[in-house]
Each structure stands twice: as C-alpha cells, then as structure tokens.
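Of the protein chains in this complex, one is absent; all others appear in place.
Presenting chain A:
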Amino acid sequence: MTVSPPLAPLTPSADRLTWRTALRRLVPANRKARVGLAIIGVYVLVAAVGPWIVQSLMGLSPTELTGDVLQSPSGAHPLGTTQDGSDVLAQLVVGTRTSLLVGALAAVVSTTLSVAVGLIGGYYGGTVDSVLGALTNAFLVLPGLPLVIVLAGYLRGRGGPFAVALVIGLTGWAWGARSKRVQTLSLRGRDFVVGARLLGESNLRIMLVEVLPNLLPVISATLMLSLVTSILAVSGLDFLGIGDLNSVSWGTMLYFAQQRQAMVAGAWWWFVPPGVAITVLGAAAGLVNFGIDELTNPRLRGAGGKAAKTRKPRKKGVR
C-alpha cells in the first residue's frame, strides 16, 4: 500500500475482466505464447489419440519383441526398431502419453500447492504469511533436482511413474506460490474484497469466490509451464535410470538407447525421436514463458500499455 490516494479507478482492461473474458485470457494475446501453446496442444493430441492409432490402426507395439532387431526406418516400422526389436514410433507415441500424464499430475500437484500457499499467505498476511513465506523460501533454495533424484532413487520405481510425479510436484511449487502471493496481495486491498469483508463474507468464501477467479490467468500460465518442466524433469530421471524403467516414456527410451550403445551402432532413429520430442516441448515452454513475460512485464514491450498498471511487473517467469 502506498501513500498515493487509494482511489485511483481501475484501468478499463482490469474492469472488463469477466468470467468470459477471463476464459479468453487463458489464451494469452501474444504470438510467442500462442505458438508455444499450439505446439503443446499437438503433444496433447498425440498423447490422447496417438497410442490408439499406432497400436490399433497400424498394429505396432511398443513392447513386443520381434525378430527385426535394430532396423532403420521402413514401411513396416516408420521410425525403425530398437535392439529388442520393438517399434520406435510406437514407443515414442505411447511414451508421449506416459510423459504427459506424469507431467500433468506433477503440474496439478505443484500448481494446487502454489495457489493454496500463495493465496492463503497473501490474503491473511501477518504470521500466516511469514510462516508460509519461510516455507516457500526454504523450497526455493532447496536444490530441487538433486532432491528429486535422491527421493526418486529411494523410490526406485516403486509406485510407478506417478510416485515420481508426486515427488516433482511436491518440490516444484515454490516459484508459483510467490507470484500468486504477490497477485493476492494486490487484490486483497481492492475495494471489492474490502467490501465483501464488510458484508460479513467468510474468509474462505472471499478467497475462493472473490480473489481466486481473478488469479485465473496467472494460474493457467503456471499450470502450462509446470506441465512442461515436470515432463522434462521426469524424462531426466528416467534417462538417468532412476525413474520407473518398466514404463515406456521418452526418458526410458533414451536410457535404453544409451545403455545399448545406439549411438555407437549408428541407430540414430532410436535416440533422435525422443530427443527431438523433448527439445521441441522445451522450446514451446520457452515461447510460452517469454510470451507471458512480455504480457505481464511492461518493460519488455516498448511503450507500456494498460497491463503496466493492472499487473505487477515480475522479474522471473510466471512459474
């Protein structure tokens, strides 16, 4: 809160935030962000219907061991086969589903945690905020990846890929909590929140019905980004061989390709597809991140527009 008159009317852009426009704002009005989202959309599509097409329509299996060992791409096996004779395309497509599901679970867990911590801390302030802030900072300085590696190594594939997802989600919420807290802080002093309190609304209802809907754009951005970073993290763990090696994912594909020396054998069709899948997804995440940053940080956008007044500029990405 500042000394300036507290009565500055909301800017029109914030004014026009209704349920409908809020939903529309889930798709950011920025080209980079849109391209990134479109790429992620393709992945989701592949994960949704890909396995069915590959397995039922094309009759390929990701796990069946055939006699066709380490074959280069052909009509029967569009992306060739592994050393066990499994089809790479089938593995890639099924792996996309696994990776996305695992990533989605991790993202939902971490986003939910970040919203809860940020909203409660920012809304109540005081001691609650201090405690939650300390917790957030603790998780921020925790060396995330090493911790995940240790925990995942302890699990050793027990609990399947979703146990790993939980671990990633539980360790990756801190950045998101920060941005939610800042947003909530600025909303808390707004007249409509004060008004709801003066009407006798309960704190829970104010948080859920008055504040939370106004956080939707930020929440959706966080969800998107943590989806991708979680996928990357899971792939990394799988590649290191400390994920669930029984599942078919991009990470386990790379793990086995490396174990069986696909590189030495010149079997590029084995390790390039999952590598490209991961890289492109990472790039998409980068695009979304840059795009959202441009939308929320007026300094990156030439002459500052309306968003300059409605949102706090943030140094980091939205995550």
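Following the convention adopted for this analysis, contacts are C-beta pairs under 8 Å (C-beta built on N, C-alpha and C of every residue); 3 or more make two chains touch, one makes a residue touch a chain; residues count from 1.
In this text, contacts and distances are computed from a predicted model.
From the set "Cell division protein FtsX", "1,2-phenylacetyl-CoA epoxidase subunit A", "ABC transporter ATP-binding protein" or "Sulfur carrier protein ThiS", the protein name that UniProt assigns to the chain left out of the figure is "ABC transporter ATP-binding protein".
Interface note for the absent chain: among A:Trp52, A:Tyr154 or A:Phe192, the touching residue is A:Phe192. Among A:Gly125, A:Pro143 or A:Pro213, only A:Pro213 touches the chain that is left out of the view. Looking at chain A, the residues touching the absent chain are 1-3, 5-7, 9-10, 14-19, 22, 190-203, 210, 213-214.
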